[in-house]
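What follows is a structure written as structure tokens; I'll ask about it next.
Every protein chain but one is kept in place in this view of the complex.
This part shows subunit A:
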Amino acid sequence: MKHLLSTADLAKDEAIELLDTAAQMAATQSREIKKLPTLRGRTVVNLFFEDSTRTRISFETAAKRLSADVINFSAKGSSVSKGESLKDTALTLHAMGADAVVVRHWASGAPYQLAHAGWLDAAVLNAGDGTHMHPTQALLDAYTIRRHLGGHGGGLRRGGDDGVGADLVGVKVAIVGDVLHSRVARANVWLLRTLGAEVTLVAPPTLLPIGVEAWPCRTSYDLDATLADWQPDAVMMLRVQRERMSGGAGAFFPSPLEYTRYFGLDARRLAVLPAHSIVMHPGPMNRGLEISAEAADSDRAVIVEQVANGVAVRMAALYLLLSGSTTPATEGTAL
């Protein structure tokens, strides 16, 4: 594996290796000295064309915990705001000797272009591109699900402590909300499918993309029925991405209150879920819109833990992309 661009092209054994490596990385993060010398002397560039706090900080923390040098590059206040193209930015990074580029871009496919256009020879990690993919978020979600549901016996195969080595066969995950604009939903659908979990997308018809019937998952317009009849093991609430709704929220649903009534997770809906189920949210949350404060702060919510797991998963991704031999003979067999 040279790049991490999409969860759709991750094989099952690659995904499980990533999650298992993340588990070992997480174990090192409870030590007094959290820093590992593994990527000493390597340079990781955080190339962010879109606002982000948690993903950038998470990648920065992960790279620093592995002793890599981190350069942060955000489009605002940089050469990009003066009109520099992606290609010229990439050539600049190449000239500076970046070993890995973590890229977030508003255009779907920008990380793919960066990885395959021949501008750079660095490993490219997609940190979210447009409405396409956000692989590390999906990996940290899968890691969190595996950690929590590893022992409940609801059909999940046990691998060992924290579910190391296990896949997600038999786990039911409901992904609720703004699927149309969500790269997190897309990344999760394919990764969870690869790992053997069943996924149901729950959203108003206006917030489901055209062609969703070709995705490897079920869809529903009715949250109450899905929670009551299907009894999901994990419920993933998506943020309503108002910044991507050009006409304001009104363009996709009549009113925020109506959205909350039909698709918001509150204490009443939480009570319908099985006792072992967990509540997830990729953040940042719109409290009161897609998730109520009671649901977000309940002991079923693993939202803060998702953030902590994000560092471990990103450490694993950086390790697996950067540590292997760079000779062409072994490239591609690295993961």
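To be clear about the criterion, a residue touches a chain if its C-beta (ideal position, glycine included) is under 8 Å from a C-beta of that chain, and two chains touch if they have at least 3 such contacts; residues count from 1.
The rule is simple: contacts and distances are computed from a predicted model.
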| item | value |
| --- | --- |
| Hidden chain of the complex, named as in its UniProt record, picked from "Simple sugar transport system permease protein", "Succinate dehydrogenase, hydrophobic membrane anchor protein", "Lipid-transfer protein" or "Bifunctional protein PyrR" | "Bifunctional protein PyrR" |
| Contact residue for the chain not shown (choose from A:73, A:112, A:143 or A:319) | A:319 |
| Contact partner of the left-out chain, one of A:33, A:95 or A:275 | A:33 |
| Where the unshown chain meets subunit A, residue by residue | 17, 20-21, 24-25, 27-28, 31-33, 35-38, 66, 316, 319-320, 323-326, 330, 333-335 |
